[in-house]
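Step one of this worksheet: look at the structure below.
As you look at this complex, bear in mind that one protein chain is not there, while each of the others sits in place.
Order as written gives the chain letters A and B; numbering starts at 1 within each chain.
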Amino acid sequence: MPVTLGTDAPARNESAPMQPGRRQLLMGGAVAACAIVSIRPALAQSAASVLHCQVPVPDPARSGNMVAPDGSVVAPGTQGAFAGAGRPFTGEEVKAALRNGKSLPGTSYDQNRAYLNYIRRLQSGTSGFTCYASLQMPR
Amino acid sequence: MKHSVTLTIGPATFRIGSAWGQPVAQLRALYAGYPAPPGAIADFTVRLDPAGPLRRWWRPSARIAGDYMLPDAAPMALHHGLLAAEMGMNLQMALGWRRHVLIHASSVEKDGRALVMTGESGSGKSTLAAMLGERGWRFMGDEFALLDPTSGAIFPFPRLVSLKNVAIGVMQDFVGHAARFGPLMQATPKGDIRHLIPPADAIARMQEGAPPALLLFPRFGHARAIRPVGQGEAFMRLTQASTNYVACGERGFTALHRFVSNVPGIALDFESGAQAIDMIDDLWADLP
Partner (left out) sequence: MLLRPLDDLVLLYHRSSGQTHMVASPVPEILAELGDKALHLEELRSALEQNYDLGEPEAARAELSQHLGDLCALGLVRTT
């Protein structure tokens, strides 16, 4: 099947100049190294580092509820679930828990796992999501 | 807002409002030397709002609010209000400024050309810029360098220099006059912070840009080393250091391409400010 450029072809005079003479172009072999690196936006990381962010567990809109071991938010009184955290966790505390295995402050082993599962499931629009997302950006 | 002040820093004007008088009074005092164009229209509003109904009076703490906000920001104690205002202004610039490509970098100018230093917190870029500003260079900014897509020049954003932890003592030794420093804020989320008012010429010339001549990637606390940084690597690192590269679209792309094509990039490892300044003076002298 023929290939063509996606929308907006480069103007001829804008493309990289052709090298004079015959130079080797391909690396040889069927497995070519990836020749494209895409720039990922750094917005969340740069801007969120400007403020100190926090992650409430669960979000204030559902603050009366409990957190199940898998991180889902469940009704109060649910067997095996944990009460929400007394105070929001800071970005630093969440980062330490996710990356270094340090428990979130004031939590037991199981409670910590439940909270971290909750955090990992955060969606855009939920309180704490931007903070969590900014921790994921590669530096 | 009960208390407010309007500040012009480089090309941007901010209106800072607060439920409490103290942060506004502190800002007025520290920014007293900055020109205040009459009738200046604010580009951005920053507000320090009480963090909850009781928090206006009891263990007063402020939420940073404004035209641009990040959800999940942690509230700050009132006695750190000056820092909260600074963070609020940074946030407006980071999220809302489009007229320049915003680079997380410090910059200084000499002989009509700009030196841009980019790096993470702790790299030393802010302290180096502050020091160079006291040693014959014109200070242009410690946090943001503004790249003009039209001319390719770097424009100043000379807010108060935000010194952290060890840098506070270092700059207190460097700068003779206590009057140039703001209050010491201890145990903020960023550690101990103290503000330094930029030198008078930096403030007087804050509308004046300069074409960039050298891009440095400083690293404080490593054995002295100098390494050239390739254009591809420099480009990549600048996109990561820019809060608005993507939002600037094609203009941002051509501006950053032109920047790395014309400006040599050097990674600088150093163990002390004095050592770095020597290295920088040599590199600057060697420029064509």
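Everything that follows uses one rule, which is that a residue touches a chain if its C-beta (ideal position, glycine included) is under 8 Å from a C-beta of that chain, and two chains touch if they have at least 3 such contacts.
Model, not experiment: these values are computed from the prediction.
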Of B:4, B:26, B:172 or B:231, the residue in touch with the unshown chain: B:231
Sites on chain B contacted by the missing partner chain, in the whole complex: 230-232, 235-236, 239, 245-246, 249-250, 253-254, 257, 260-261
Those residues of chain A which, in the complete complex, touch the missing chain: 1-10, 12, 14-18, 22-32, 34-39
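Rule of thumb we're sticking to: only the chains that are shown with their structure count from here on.
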Contacting residues of chain B [partner chain A, same complex]: 64, 70-74, 76, 87, 90-91, 94-95, 104, 120-121, 189-190, 236, 239-247
Footprint of chain B on chain A - complex, ascending: 37, 39, 41-43, 45-55, 88, 90, 127-131, 139
